[in-house]
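Complex shown without one protein chain; remaining protein chains in place.
Coming up: subunit A.
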Amino acid sequence: MCDQPVTNTKEARWQKVLYERQPFPDNYVDRRFLEELRKNIYARKYQYWAVVFESSVVIQQLCSVCVFVVIWWYMDEGLLAPHWLFGTGLASSLIGYVLFDLIDGGEGRKKSGRTRWADLKSALVFITFTYGFSPVLKTLTESVSTDTIYAMSVFMLLGHLIFFDYGANAAIVSSTLSLNMAIFASVCLASRLPRSLHAFIMVTFAIQIFALWPMLQKKLKACTPRSYVGVTLLFAFSALGGLLSISGVGAILFALLLVSISCLCPFYLIRLQLFKENIHGPWDEAEIKEDLSRFLS
């Protein structure tokens, strides 16, 4: 009945509603329909250096894994005395602990309500359990083949890098899983070391570099971005230096990886933004913008 000729067609304006009877066929679309087309309304304009700055989190984590592996290699080869590593680790932990409170003037501690006694207790728990279990760790993987252990560690460290919380809001991110995988890998690698003291110090070092260091980094990045860039550069160069002392090719490849992540990838991201073509219009699914919580209570 819609396509019956109607005399006053010129006066009738087409409306995009279903609740009124209109003198148009069902599939009629007005010329004004495409006027509401919008393009790239949610696309963000990135600044190159800002993206480079943000990528430093990935660099930091890669360097952490690299430093851990290098230190483990030194320990395994017997080039690094465990006491020296323990002393350095302890000193840097203390410095980091002091810095952690100094950077924001104790505001974060007040907010979380965590006392120094709790920190001490945690530290004691770490040290005691690791020390107590280190003989067990020493003999744990004796009968398992070294290649299996290496494969497992590589797999776990990759998992650590994948699931790490880089600040992105994605479903795959799980800082718990990431930390657990790193600890698993460190326990596997520590069980390969010659003595139980080595294993103990290796696992302690793993806690420092995988659990405590990212917390300090996050605070540094939030409060003093400049010093954060400096620390990142320093850390990256020291990791590269350590790798260079083991294998030149590895160091070059790692350097290339770091450069591509920090410089090439942001550049590529910004270039790709030009090709972005998201169209929005009246055909989109309805989006509820209002806060509905007042209806729920």
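A few comments on the model shown:
The rule is simple: a contact is a pair of C-beta atoms (placed from the backbone, for glycine too) under 8 Å apart; a residue touches a chain by one contact, two chains touch by 3 or more; residues count from 1.
Going forward, contacts and distances are computed from a predicted model.
Among the names given as "Protein ANTAGONIST OF LIKE HETEROCHROMATIN PROTEIN 1", "DNA primase large subunit", "AP-5 complex subunit sigma-1" or "Phosphatidylinositol N-acetylglucosaminyltransferase subunit Q", UniProt records the absent chain under the name "Phosphatidylinositol N-acetylglucosaminyltransferase subunit Q". When the whole complex is considered, the residue among A:Cys188, A:Ile209, A:Ala236 or A:Leu258 that touches the unshown chain is A:Cys188. Contact with the omitted chain, checked across A:Thr141, A:Gln217, A:Thr232 or A:Ser262, is made by A:Thr141. Although one chain is not drawn, its touching partners on subunit A can still be listed: residues 121-122, 125-126, 129-130, 133, 136-137, 139-145, 174, 176-177, 179-180, 183-184, 187-188, 203, 207, 211.
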